[in-house]
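Worksheet for the structure shown next.
With one protein chain withheld, the remaining protein chains of the complex are depicted in position.
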Amino acid sequence: MNGIHDCGGMDGLGPIDREIDEPVFHNDWERKMFGVFILTIVGGLFNDDEFRQSRERLEPVKYLQFSYYRQWLLAVQRLLVEKDVLSMEEIEERMKDLAKEDG
Amino acid sequence: MAESDGSGDADGDAALRVNAIVSLLVDKGLVDMEALDGIVQAYETKIGPHNGAKVVARAWSDPDYKNRLLENSNAAIAELGFAGAQGENMVVVENTPEVHNLVVCTLCSCYPWPVLGLPPTWYKSPPYRARVVRDPRGVLREFGVELEEHVKVQVWDSNSEIRFMVLPEQPSGTEGMNEADLAALVSRDSMIGTAKVIVPE
Partner (left out) sequence: MSALSREEALRLVGTGATTRVDDPASGPQYAVGDRVVTRNPNPPTHTRLPRYVRCKTGTIHKVHGVFALPDSNAVGAGRNEQGCYSVRFDSEELWGPQGQVGDCLFIDMWDDYLDPA
């Protein structure tokens, strides 16, 4: 698709922002996101090409602004829902439960 | 109490959403937390650019190995014990006094995990991806690398299963150093092509 991800040669995207001594993961949720991505793709729930396409379908503003692993999260979530592994309802329900636990 | 994840407001409800999805997948018997921790640990500690640095140091030290590396990168890299996801089809490209190579994935973030680990955020972000194919010399300047006029620049866009690693030039004055000391000089950026290997003062 002719999406925002296809950005080779595009102008005006700004300077290349480099984090000094960037860690592999910035926090625990990034770790979990990477881990669950690997387990679901290696487990055969979806393939690389399906994953890339899912990420490409993210709205352009979100694609440019959301952090990398947050984009992965939305891409994987979409695939899990489209493939009937999870439903949005149960995800939102679980989020509410977890938020209550956190107090 | 919620685990501290330091995500702040910038990532919205990402932490909560990831936790929800993981816990649901665990409940349904699709994900094992020990496996998840094992994967994270492997990529956080074991698999990283120190692997690629060993490959570079070996190539600098052993001309036959270097030929094998350029001829059949997969086999040569596997000789040192590195292989696996996102490195199943490796091509190593050599920097010389006449040619400077850079690697990118304009469409997403493809990167040779077994030799370099997971990519830095800048490599995966639109500013690098957009500009390096169009103005590689400008990007190099931004990284502090100024090439001599006669040097030709080649950019490799990783849009297939092929994964690229740059074999940087060996800095002068390091001939005869042992492999471990050579490997310590090789930065991750030099194997992407956005840096040269320099000998610290």
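Chains: A and B, in written order; residue numbering restarts at 1 for each.
Here, contacts are C-beta pairs under 8 Å (C-beta built on N, C-alpha and C of every residue); 3 or more make two chains touch, one makes a residue touch a chain.
Note that this is a predicted model, so its numbers are computed, not measured.
Within the set A:Ile38, A:Leu58 or A:Leu73, the residue that contacts the chain not displayed is A:Ile38. Those residues of subunit A that touch the chain absent from the view are 1-2, 6, 8-9, 38-40, 42-45, 47-50, 52-53, 56. Residues of subunit B in touch with the missing chain: 26, 29-32, 34-35, 37-39, 42, 83-89, 91, 106-107, 114, 133-134, 136-137, 152-162.
Everything that follows uses one rule, which is that only the chains that are shown with their structure count from here on.
Here the CA centre of subunit A is 21 Å from the CA centre of subunit B. Taken together, the subunit B residues at the contact with subunit A in this complex read 1-7, 10-25, 28, 30-32, 35-37, 39-40, 43-44, 48, 85, 106-109, 117-118, 120-122, 124-131, 133-134, 139, 142-143, 157. Those residues of subunit A that touch subunit B in the complex are listed here as 4-11, 13-19, 22, 24-29, 31-36, 38-40, 42-43, 45, 52, 55, 64, 66-70, 73, 76-77, 80, 85-86, 90-92, 94-95, 98-99, 101-103.
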